[in-house]
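Removed: one protein chain of the complex. Kept in place: all other protein chains.
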Amino acid sequence: MLEVKDLNVFYGGIHALKGITFSVREGQVVTLIGANGAGKSTTLRAISGLVKPRSGEITFMGQNLLQVPAHKIVSLGVSHVPEGRRIFANLTVLENLEMGAYTRKDKNLDEDLKRVFKRFPRLEERRRQVGGTLSGGEQQMLAIGRALMLKPKLLVMDEPSMGLAPLLVREIFSIIKEINEQGTTILLVEQNAHMALSIADYAYVLETGRIVTEGPAEELAKSESIRKAYLGH
Amino acid sequence: MTRTKSLLKVPVVMVALALLYLGLIAGFSHNPYYMQILNMAAINTIMAVSLNLINGFTGQFSIGHAGFMGVGAYVAAVCSVFYKIPYLVALLCGALAAAVVGLVVGIPTLRLKGDYLAIATLGFAEIIRVIIVNIQKVGGPRGFLGIPPYTNLLWTYLFAVGTVVVISNFVNSSPGRACLAVREDEVAAESMGVNATKYKVIAFVMGAFFAGLGGGLLVHLLSIAHPTMFTFLKSVDFLIMIVVGGQGSITGSVTAASFITVISEALRKFEVWRMLAYSLVLIMIMLTRPQGLLGGKELTWEGIVNVPGRLRRFRLPKVGGGRVGTTGH
Amino acid sequence: MSSVLSTFLQQVINGLQLGSIYSLIALGYTMVYGIIRLINFAHGDIYMVGAYIGFFAAGFFGGSFFPTLLVAMAGASALGLTIERFAYRPLRYQPRIAALTTALGVSIFLENFVRQFVGPNYLPYPRIIKVTQIKVGDIQFSNIQLIVLAVAICLMLGLTFLVNKTKLGKAMRAVSFDKDAARLMGINVDHVISMTFLVGSSLAAAAGVLVGITYPRIDPYMGILPGLKAFVAAVLGGIGSIPGAAIGGMVMGMAETMVLGYMKSSYRDAIAFTILIIVLLVKPTGILGKPMSEKV
Partner (left out) sequence: MALLDIKDLSINFGGLRAVTDFNLSMQEGELVGIIGPNGAGKTTVFNMLTGVYRPTKGEIFLKRRDDSIVNLVGKKPFTITQMGVARTFQNIRLFKDLTVLQNVKIAHHFSAKYGVGGAVLRTPAYFKEEQRIHDEALKLLRIFGLENRKDEISKNLPYGEQRRLELVRALATSPRLLLLDEPAAGMNPQEIKDLMEMIRWIRNEFQLTILLIEHHMEVVMNVCERILVLDYGLTIAQGCPEEIKTNPKVIEAYLGEVVEDA
């Protein structure tokens, strides 16, 4: 579904991604894990068109994404839940969700709203509240709900566990698993490696802009290399 | 080592400047109109260099420089007409008055981040104009006539040189570097122990002081002060000078001030066309070289000598060239 | 009714009329600032150009008001779009000072362009609407004043609807809050910014036509002072806030009318900037503004 080939990204003089190659197959949950600064978010930003790679290829369902501006990538069915959630704090919960469906041509949002509210009842209670007044966990739910309003083919998630209490992290991850089971392909970037591996099918480990290890998530979860990459022992 | 070198430089430069001055006198004194243009060029140099201190070196955006010029002009004129105060003291009074006004305007606005300074300086210049128009004693809307014509090329020239010396000395010192740091990154500057607000105020007040000086020189040159001499459009003239000369380049300001003064005189008959051309030049420079023609670079003898070589090299990397600006936010 | 009171009420009506003009201009300032953090110095000149387009349109339409107004709004919108596209967009990732200088350049260009090609002198505005005086008790006002107020209120209500209820309006608010996040929603940020200029410019043009019919003369420099005052109004209301701009404009108009009514008329231009200095000293975020802090 998504193919990334030999991707190179520079920020000023910094070589942030040094030839990353990976792929995501339809129906899978694929995770990119690695320490901060390894280039995980940069990879996602390149896929969504927010940063322009210097070289490489990104193809999504046969289409070359490098030629497509960011706002058009969304209408191809790629929804990105950004790091730090980035909800619109000045818009109400309902309006935030409507923004998620911005590119959809059909006017029939009610059903999808109902679906999102069913999954996140807290959001329905707070539908008239502005986003800025939500708690961290609620904001993350809103960010995911907002992305789901697109009915995406590929859901790209950047550190959904960031800044959340362990209990909430577990809740969010079980939701991600559910979303995948209902047919959405997921590319997940996570620092919380164990959590990510527990729901992923396949995983890539990034270290300073390179993929150093890859394999089925289950195998990686057992391997010592992950532990070492993270905890240094 | 640096010190001896710079000490040697001083007399050399002094002699060169004196010769230049004598040359100008010899060349143009037969024609009062040319003398006038030389005087204006010197006054505009004072204005441009002092505005560059605020906008180019400290990174603030003042567009009310003519307002300070107006304060200096009227205060100096009042001093010499009503109180018969000696010329140089009157000029000093005008400059000090402008500096005080700069302090009053600067303290509330420079604490704030962002573009408030632009609009505050503009508004302040307008208030000054309204106040002047309402003071009958200085002629109100009719203008202030009968100011003794004390200003001559000697004074404008000396003060222009003095302004350049003072401001370049300031910029090449620890307080001056603090201003540069504020321009580059206020948060980082504070983390280096620089009191950002203080240096913004210092630069702003110094700029206002020299603008006031320029105003005093101007009205004692023309023998008249008029509220329309210090409007927003006048401020724009100075802004164009520093944009053309390069924000943060003193030699650039001096060159551009002189050049633009002469060009403006030449185009006096085509006033509207001149303004149209100015505005287009301003926009084009910003679109292609946002930090001005020279950027923060200074003209040096070595640089000028090397120009042919540099031009040759300039042609090659045309791709991606031109936009050297930082990608600020 | 005592004459003191009736004079005062008279001034209030005049203040509302002037305030309507300032509010309409201030809205454009505040919208543009809110979305790209740029003080669009050329905004006052778009108002001026709007008034000129109205002037010629009135001749063409034989003086009917609404076609004149609409044509002026459309023409100014096109101008606003052009300016944004060619002068501001290329500078979006450059230091702010570059964009400010460019805005200043555009402002001077427009003034001198109109001056060169239409003429430097005052033009008498066509009497599109016949003036009739209306008297209620001791208070007298003209139908023009009512029309100005009514048109301004309608436009502001329309804008409120646009911003709060339509997809475009929501996108505008989203873009002003977080451009990257907006891109991730599939919002074409450049397009939304263009639309913001379009809406802001059309409101300014409406103000231009309204001023034309009220004080029936226009000139190439008519935009400078009202533009500045409207900016002050936007700061007073809280820059970036749409209701703030409306309120700020009204307060500004009122303050100026009161100075005219009770003090020396030559001080009218100073009041705006006195208000500005006071706002900056007391509450820099304005009446409805929210503080913006920088992320470190």
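To keep things simple, chains are lettered A, B and C as they appear, and every chain counts its residues starting from 1.
Basically, a residue touches a chain if its C-beta (ideal position, glycine included) is under 8 Å from a C-beta of that chain, and two chains touch if they have at least 3 such contacts.
As the structure is a prediction and not an experimental result, all values here were calculated from the model.
The chain that is not drawn here is touched, among residues B:145, B:192, B:266 or B:284, by B:192. Only one of B:72, B:94, B:108 or B:176 touches the absent chain when the whole complex is considered: B:176.
Of the listed residues A:20, A:164, A:187 or A:220, the one in contact with the hidden chain in the full complex is A:164. Although one chain is not shown, part of chain B still touches it, namely residues 2-3, 166, 169-170, 173-178, 180-181, 184-185, 187-196, 202, 206, 296, 326. Contact between chain A and the absent chain runs through residues 12-14, 16, 35-37, 83-84, 89, 132-133, 135-136, 159, 161-166, 169, 191-196, 198, 208, 226-227, 230-233.
Here is the rule we go by: only the chains that are shown with their structure count from here on.
If each chain is drawn as a node and touching chains are joined, the picture is a simple open line. Chains joined by the most contact pairs: B-C.
Distance from per-chain Cα centroids to the pooled protein Cα centroid is smallest for C.
Note on chain placement: the centre of chain A and the centre of chain C lie 42 Å apart, centres being C-alpha means.
Mean C-alpha position of chain B lies 32 Å from that of chain C.
Residues of chain A touching chain C in their complex: 48-50, 69-75, 79-80, 82, 86-91, 95, 98-100, 102-103, 146, 150.
Interface residues of chain C facing chain A in the complex, by the touch rule stated above, are 167, 170-171, 173-174, 176-178, 180-189.
Across the interface of their complex, chain C is touched by residues 55, 59, 61, 63, 105, 108-109, 112-116, 118-120, 122-124, 126-127, 129-131, 133-134, 187, 232-233, 236, 239, 243, 247, 272-273, 275-276, 278-280, 282-283, 286-287, 290-291, 325-329 of chain B.
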